[in-house]
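These notes are about the structure you will find just below.
For this depiction, one protein chain was excluded, whereas all remaining protein chains were kept in their positions.
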Amino acid sequence: MLQPLRETCRRLLQDGTVQVVIGYGQAVRAVEPYPVFITDPDDVGQLVWNEQCRTNLVKYLLRKEIRVLGKPAIVVKGCDERAIVVLEQESQIDRSQIVVIGVACDGMAEPRCEVCDAHQPRFADHTIGHATNVAQPAERRYAALCEFLEQPPSDRMAYWKAELERCVKCYACRQACPLCYCERCIVEKNRPTCLDTSATLKGNFAWHIVRAFHLASRCVGCDQCSRVCPEGIDLRLVNLSMARASEASFGHRSGTDPQAELVLGNYSQQDQEHFIR
Amino acid sequence: MARIGVLTCWCGENIARNVDVQSVAEQAAQLPGVRCSRVHKYMCSDPGQKLIRDTIAAERLDGVVIASCSPHMHLKTFRKAAEHASLNPYLVEMANIREHCSWVHPERSRATAKAVDLIRVAVAKVRHNRALEPIQVPVTRKVLVVGGGVAGIQAALDIADAGVPVVLVEREPSIGGKMAGLSETFPTLDCSQCILTPRMVEVAQHPNITLYTCSDVEQVEGYVGNFQVTIRKRARYIDIDKCTGCGQCWSVCPSKKTPSEFDYGLGARTAIYAPFPQAVPARPVIDRDACLRLTKGRCGVCVKKCQADAIRFEDQDELVREDIGAIIVATGYQLYEIGKPDDRGRIAGYGEYGYGRYPDVISSLQFERLVSASGPTGGEIRRPSDGTVPKTVVFLSCVGSRDNAKGLSYCSKICCMVNAKHTMLYKHKVHDGQAHVFYMDIRAGGKNYDEFVRRAIEQDGAHYHRGRVSKITQEDGRLIVRGVDTLAGEPLTIAADLVVLAAAMRPATGVEELAQKVNVSYDEFGFLCESHPKLRPVETNAAGVFVCGACQGPKDIPESVTQASAAAGKVLMMFSRDRLYREPEIAHVQESACAGCFSCRRGCPYHAIDPAEIRDRQGQLVRRVARVNPGLCMGCGTCVALCLSKSIDLEGFSEQQVYAMVESLR
Amino acid sequence: MTNAASPTPVGEFEPKIVAYVCNWCTYLGADLAGTNRLEYPANVRIIRLPCTGRIDFNLIVKAFEIGADAVLVSGCHPGDCHYTSGNYHARRRWILFRELLATLGIETERVHFAWISAAEGKKFQQVISEITSQTRDLGPYHAYREICEV
Partner (left out) sequence: MSQVISKPAIRRLVERWLRQGKRVIAPVQVRPNLVSYQPVRSSDQFLLEGFVRPLNSIKQVVFPRHEQLFQYRVRGKQIDLLPAPLPDIERIVLAARPCDAVALPILDHVFNWEFRDAAYNRRRELTTVVTLACMEHDAHCFCTSVGSGPDDTRGTDALLFDLGDQTLEVRCVTDKGQSLFAGQTEASTRTAAAGPGPERRADLGRISEQLEQAFERSEWAAWTNRCLGCGACAYGCPACHCFDMVDEGGPTCGARVRNWDACQLGQFTLHASGHNPRSVQSQRQRQRIYHKFHVYPKKFGELLCTGCGNCTRNCPVSLGVLPVLEAMQAEEAK
């Protein structure tokens, strides 16, 4: 895998197709490979690929520090690339100005990998390796959520209170999210202040409600938010709940179909309304 | 610091009975930002409005809350009063302590407490109101009228006579609409064509009217006062400037078997044809599906015969663009298709009446053609099947109308009168004939209408049976009509020679697509929605778009004409100023914060949001952002809720205002 | 809802209900309820917005933050939107948002949605009465108020 990956990147840099490769490089001491930005074809030897490549690099397509480096090629997994699909649907990137190198993945030993149905990238310009995409029934994909929802609401509330009590509002969840691209996050808006910036329980609930709902029907389930949380708050459950609702109600799985209409901002006269008096 | 005045109204006893106005005023005076608090018996009265003006001046107020009735009742009144006192009208808000409080909460202390809360909310809001100026937009003084039936003709002529140019678009080869095919009209029995055709000619000759027939509205862009309309002129294959309308061409056309649309299939026409003798323009058209030259490449006798060299087989559809200031939709109606369910399967047909199966079961519009002197029988009433004169004719009301089971719940309004007229016309031509009418109720509201129905029954001897018909069968060349007379309480079977079904009125096909192009909403039946059923009957919620005639709901000719003139009046009023003034309570984008995801644009019901580019000083593209077109925005705020970063906000209901309102309830 | 002599006996729970309503239908429905003198509990505080399309989910959260015991969002029936489609956008939003509330353990029985037209004064009266009595049964929303205590 690694050799063809490096070769592809070298070729793309050498022939001037791209000016920078966004990939994974081996950290000196850290356990996880970290993102590297390779501009010199002779440096492709820095690229690594292993089962620790958990970071979703798609975020870097949006960061202006990386944008100034020129036209990028980006290394993605089948799960990561869904974010590229959404970013294009939401006018954040010009797909023709990005070369996507998909790498087949057998899993990164994360909970979501067990129910992954995107081991093999589908929308990449170059694909390295082969993996089999096994369709996963929705019940399996949302099993963690279903189990959680078996508790009574008061227990769920107690769970989130205990979790969000720890949130320090470092915004790592937002900064790592490939779909958080607002020029000015709503939490930074004052006049009026929509939600308290304080890392109190009140401010933290408001923040995590906003964060989850701003990803409603958009979240691609890459779990970066949970991965990076220094307080270990597992945000998967809220993301899953939004994903399940948009799949169940609108047949929409974010990032799986570039042609699909986005859920919010569109509507159907047939949308359910059993809950409306 | 804010200087807000709260003015609380007693509304006589209306508010004061359940709300302690004095106490409310005292508590309101204590609210943050409130400079003064006053009360008046009737705030909307002259002295009440004077109090408002005087208070604004004396206390140099920068915000006013009137605690009285619903803003739908008097917000405009009070904003005007403020304007007279030189306070920007948008700095006035209302607290609805009557409809929402005193009238519904008889317990005085609770109503009083709630009234204070409602004022608290309004004060919190008005602190964040901004002085707004109406948005001015230039206006193109030209009107598009869609539909050339009697309503469209009336509207077009009224406007054109006032000196304003009109573009009239008609789908059919001739204007005239449904009325041109009628024989006589109720309740005067005057000849339909005699009154309509002169108006049609007037349209054709009017210097201010541009007439496009065989044409459709393809696309509507822009906004009130500034629409750009694309019109598709379908190929007519005739150069109507050269053509003299002499009729030589259609007299020699060998393709003669196409059912005539104008006669609703009761007669046939040629492939090159004028829809009816008085058609305007008085020019033929070639039916491309029937013409041998266009379908098979053979023939061309018409070309040889035409001395004006006016036939153009190579004719193509043409797109014309017109700059338009206002649009009047007058697309009229069609009859409910009796025999079959509609294409969406929603409206089930009446298979049991045998329409389409039995040639002598016809619709009321077909009967009009049978009676008409210009019709296929020259005005003699003869059965379509064998040409004999029917001696017994049964007329059925409410075929489709008022029938929830068939999917149409409404009354088509004209059928009762049409049936009465038909029994009379029949009796006047077939003296020994007998007319029967099955009806549910007779609805003859209107000047001389009931008298007209009575005449049909009492003078012309029509038999009226209150009841419905369950089935029509054919036996020995006659139609057996099985129904019930509910007044007599017994089943009734009539052997008839002809059955006429008064089918329901439905909006013309394609009106929904047109409505979407002009952003007008329509009801579940496809009738276009007016702004307000009573007070704004010809306006729509799309600025600059008006409706008249049967596209808005079933109506008869006088009503359609009245509405058309009303719509024309509205348009002329709109054009009486050089610029249009629009409500400034619209959305605007804070471009520095916009990320350009365009979810606002996806959701905007008015297509009022366009992408705009931000470039740096070197001209390099920095970002794409959303921008609101103030001419199109109607201020619904859907964009605000869709914007994740809240980079778009709505004047009048801004984030700041709404949050302040909620916070005030803490 | 902070002041004025309370008519109810001390200790009895009076729910605080915030209603976000559309200017063109529910607000007018409430006006009609008034015109027809249809009595209902005085617990609801209406905040008038142009359209349900304008009603952001944040406002529901905000209502709980300021101590509401229940929230009502009400607008035009499908097809009746003054702006043609704001209510459809809103409906989609609520389908998803309800799921989020449920996952967080926020009591969805305190968040109500209704279509109430300008002609439905009676329905407005009924909905407000029902919501008020349901909320009375549920009791104060202590759980959210605890979150908001600093």
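General observations
Every chain is named by a letter (A, B and C) in the order it is written, and numbering of its residues begins at 1.
The working rule: a contact is a pair of C-beta atoms (placed from the backbone, for glycine too) under 8 Å apart; a residue touches a chain by one contact, two chains touch by 3 or more.
Being a predicted model, the structure only gives us computed values, none of them experimental.
Interface note: of A:138, A:158 or A:199, the residue touching the hidden chain in the full complex is A:199.
Residue A:32 is the one among A:32, A:88, A:117 or A:271 that touches the chain missing from this view. Listed for subunit B, the residues touching the missing chain in the whole complex are 30-32, 124, 127, 592, 660, 663-664, 666.
The chain not shown here touches subunit A at positions 27-32, 34-37, 55, 59-60, 63-66, 166, 168-172, 174-176, 184, 188, 190, 193, 196-200, 203, 224, 227-228, 230-232.
One rule holds in what follows: only the chains that are shown with their structure count from here on.
Subunit A and subunit C have CA centres that are 35 Å apart.
Across the assembly, subunit A contributes residues 194, 264-266 that each touch 2 or more other chains. Subunit C has residues 57, 62, 79, 85, 89, 93 in contact with two or more other chains.
Remark: subunit C residues 1-8, 16, 18, 27-28, 30-35, 37-40, 42, 45-51, 53-57, 59, 62-63, 66-68, 79-86, 89-90, 93, 125 touch subunit B in the complex.
Residues 145, 148-149, 153-161, 194-195, 198, 200-202, 205-206, 208-210, 212-213, 216-217, 237-238, 241-242, 244-246, 249-250, 263-269, 271-273, 275-277 of subunit A are the ones touching subunit C in the complex.
Within the complex formed with subunit A, the residues of subunit B that make contact are 592-603, 623-624, 642, 644-647, 655-656, 659-660.
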